[in-house]
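Below you will find the structure I want to go over with you.
With one protein chain withheld, the remaining protein chains of the complex are depicted in position.
Letters A and B mark the chains as written, and numbering starts fresh at 1 in each.
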Amino acid sequence: MTTQNDTRTPPRTFPDVCVRCATCMAACPVSRVTPHFPGPKQAGPGAQRFRSAAESSVDDWIELCTSCRLCDTVCPAGVPISELNLMAKAKYLDERGITFRDWLLVRGDLFGEMAARFSSYVNPLMKNPTVRWLLDKLLQIDRRRDLPCYEYPTFRQWFGARPAADNGNPKIAYFYGCFTNTNETDVGKAAVALLEAHGFSVDVPPQRCCGIPRLGVGDLRGAKEMGGRNLASLLPTVREGTDIVFSSTSCGLMLRHEYGPLLNLPGAEELARHLFDICEYLLHLREEGKTDVTFRPNPMKAAYFASCHLKSLNIGLPALELLRLVPGLDVRLVEAECCGLGGLYGFKKEKFAIAEEIGKDLAEAVARMAPEIVLSDCEGCRMQIRQLTKRTVLHPIQLLRDALL
Amino acid sequence: MRRYDLIVIGMGLAGLTAARTAVEMGAKILIVGRGMGSLTLFGNTIDLLGEITPGTDMEAGVMSWTATHPDHPYARTGWAGIAEALVAFREFFPPPYTFAPVGGGNSLVPTGAGTVRPTYLLPVTMTAGVGISSEDTLIVSFRGFKDFQGDTVSLHLRCRGVNLSLPRYGLEGVTALAFARLMDEEPFRESLGEAIRRQLAGERRIGLPAVLGLRNPAGVMATLEAVTGAKVFEIPMLPPSIPGARIFRRLREELIAKGATFLMGNPVIGATLKNGRCEGITVQNPPLKTVYSADCYVLATGRFLGGGLWADMERVSEPLFHIPVSQPATRGEWFRERFFQPEAHPIHRAGIVTDAALRPVDEGGKVVLENLWAAGSILAHHQAIEEKSREGIDIATGFLAAKRALAP
Partner (left out) sequence: MHLQTEVLIIGGGATGAGIARDLALRGIPSLLVEKGDFTSGASGRNQGLLHSGARYAVNDPEAARECITENRILRRIAPHCIEASDGLFVSLPEDGPEYRANFIRACGAAGIDTLPLSPNEALSMEPKLNPLIIGAVQVPDGAIDPFTLVVENARDAESRGARFFLHTEVIALILDGVRIAGARVKDRITGEEFSISASWVINAAGAWVNQILGLAGLKIGIALSKGSMLITNTRLSERVINRCRPPASGDIIVPNDTVSILGTTSLREEDLEHYEVTPEEVSFLVDELSRMIPAVRGERFTRAYAGVRPLVQSAETCDDRTISRGFTLIDHESCDGLAGLVTITGGKLMTYRLMAERTADLICKKMGLHVPCLTHVQRLPGAGLSHALKDRLIRLRRHTPAARGEILCDCELVPREVVDAILREAKVRELQDILHRTRLAKGTCQGGFCVYRLLGVLNEMRKAEGLGGSNRILKAFLEERWKGIRPVLWGISLKEEELIESIYKGLFNLTPEEPGPPEGDES
């Protein structure tokens, strides 16, 4: 039953500009590994000609799309393929109803806070085979997926406990993202350290989950709600003249590119104009000659993986450019397109195998490089690379922080 | 706003060549484009000028061509420019995956329609396809891989053909990329090679669809040749083109490794012009528009497919810098009555006219913008489809445009 929802109708003209060239088929990581997903040419502009708002959705394969957006980046005609897929996914899932598992998973920020508080119990439980077996059977969370540990105190709590430094330094705000807050607090700490080293006084405004997990399950209403709340708490920061940086490329993509064009939230463009990837921002400072921060030599062999969402941000590879400034660091780009995790996608039992198969190419590429450390801006990629390669995987800013003089 | 030495607009072979040429010269560059260009569509081999009969020396052939086609892009580059650009291209593909001519000049390679087409530089994975004969060649196709119709090829080439089943995929179809990925796995290609070997009846050459791996095509070919004991060659088919994707990936990898800023996926929607110069370009990154600027710019945005040219119901325009486009007088003259013609439809010769240094000029021959160069299929007075000159024009003009733009 189609319910009244505020799903925005995709611009009708866009499927029209598709010339069926199949370039997108050369980029899609999902159709590369499984025939169950027909590929972007078919799934997006192809199927769109058969869809009608009045008919119920039959697109049960549409949720196999990971929303990596690589198809968008290669389409010569400018078809917003991933957006078409997202709309179709939203309609399909809306009609089918959200599963309890998905309802739970997209609220990671809420139960994350609780799990963090009780991390000393939760972490061993998440490794307990019986618990994992239960989660697999009851919630279809694949037991083969390594689950991230929770940390306590959370990043927010850590930041709040620091003495406020009223040193008259220019202010900058930081959007940390759920994962940094409860599972990888060191990334947040590194961000703060780097920003302070560049002469800023860091502010952490009130913020909620960016909403991208909800987008991933087609819950546009929920995503819009999160967006509305974040805009309400972040716009004042922007309006007082403070820029905001993010360290998670997925959060960044959501805040900068989906709040406005996709979700039509008022104020989104204003936010976007003052929102930057942290490496993009620091690199920019350097180019404007506004900083003299230098780095200590670090003769490591590092592999840098550019996440799909970073590619969609279309800012180039600023982290890689910064890493090249670390003397002695041998850092090279991993030749692989997508890690396969797709955010929450690879946790789900019915998609685990696909995610793993996609990630295989990345794992092989890393194996060939034999680096001492792997770096990536995206927490999903970091989790996937850790699981697939068993290597040390960090956010570039962690290495940069360690290289600060 | 970031400042570069050169900004290349367009990510097809022409743009990528211009970008690579520039980084080799030590320039700080940005390359921005909407897609991968036509490399992933039809870029399989390097066509230079298919009009030159196999056996004729290419230099002599091109010189004689440009004498009778003085407005052709090759007349701008000259043979010297073409030769230098091709040397640089070939150096970029060291063994084992090399590009080379077979027999010195043009050669004829089989296609997915069972015809042959003339081309110049072939990747090593296609060389065994030249000079095949009916008795010594087996064409292998695969059930479920519908973009290579083996019976069409074998019937027209008058060879024997077999249709094999692919492990892991049934009739529902495997895509070119999925197939190429499987081929990159040694155990897969060994067992495939074994299955092919069992089908051989004395043939010494095996033709396969052009999916011999993305990452290590020479290795794929080597395994298959070792297992089958025959020479193996791949045959270009319907898009997407895996051989073209290999070229794209290699160029992208190199550009990023050499420090170029590589922005793929968002269109350039505007340019800031002042006093006869381009001061910056605007890239659309919804909801933002970001401006980048450089000392000089190369426009390599392609033709209609690439978005370099746009045709409304009346005329053709160049949508970014509004450079005048040389074109037939009315839409009625764009296309001829029949699809197949000895000459190209007049619209395919439309495009941007340039001076000898590849700077776009207006109808009066005056340079439009001091710091703008043009390269690739956007140029007027060539017909890449009929002449079989697409990649040669891309490489030669991309190379030259960067050289001229960055000349002191």
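FYI, a residue touches a chain if its C-beta (ideal position, glycine included) is under 8 Å from a C-beta of that chain, and two chains touch if they have at least 3 such contacts.
Because the structure is a prediction, the values reported are computed rather than measured.
Checked against the full complex, the one of B:78, B:131, B:259 or B:286 touching the unshown chain is B:131.
Check B:56, B:98, B:163 or B:284 against the missing chain and you find that the one touching it is B:163.
When the whole complex is considered, the residue among B:25, B:88 or B:108 that touches the unshown chain is B:108.
Interface note for the absent chain: among A:21, A:70 or A:84, the touching residue is A:21.
Interface residues of chain B with the unshown chain, by the touch rule above, are 38, 41-42, 44, 108, 110-118, 130-134, 144, 146-147, 149-152, 155-158, 163, 170-173, 236, 238-239, 303-305, 310-313, 331-332, 334-335, 337-342, 347-348, 384-386, 388, 390. Mapped onto chain A, the interface with the missing chain covers residues 12-13, 15-22, 35-38, 41-43, 46-52, 54-56, 58-61, 64, 77.
We adopt the following convention: only the chains that are shown with their structure count from here on.
Chain centres here are Cα means. That of chain A falls 34 Å from that of chain B.
Only residues 2-3, 30, 34-37, 40-41, 169, 172-178, 181, 215, 238-242, 245, 249, 253, 256-257, 259, 261-267, 283, 285-288, 302, 305-307 of chain B touch chain A when the two sit together in their complex. Of all the residues in chain A, the ones that touch chain B in their complex are 19, 21-23, 25-28, 31-33, 35, 39, 72-78, 256-257, 260-261, 268-269, 272-273, 284, 287, 311-317, 320-321, 324, 332-333, 335, 361.
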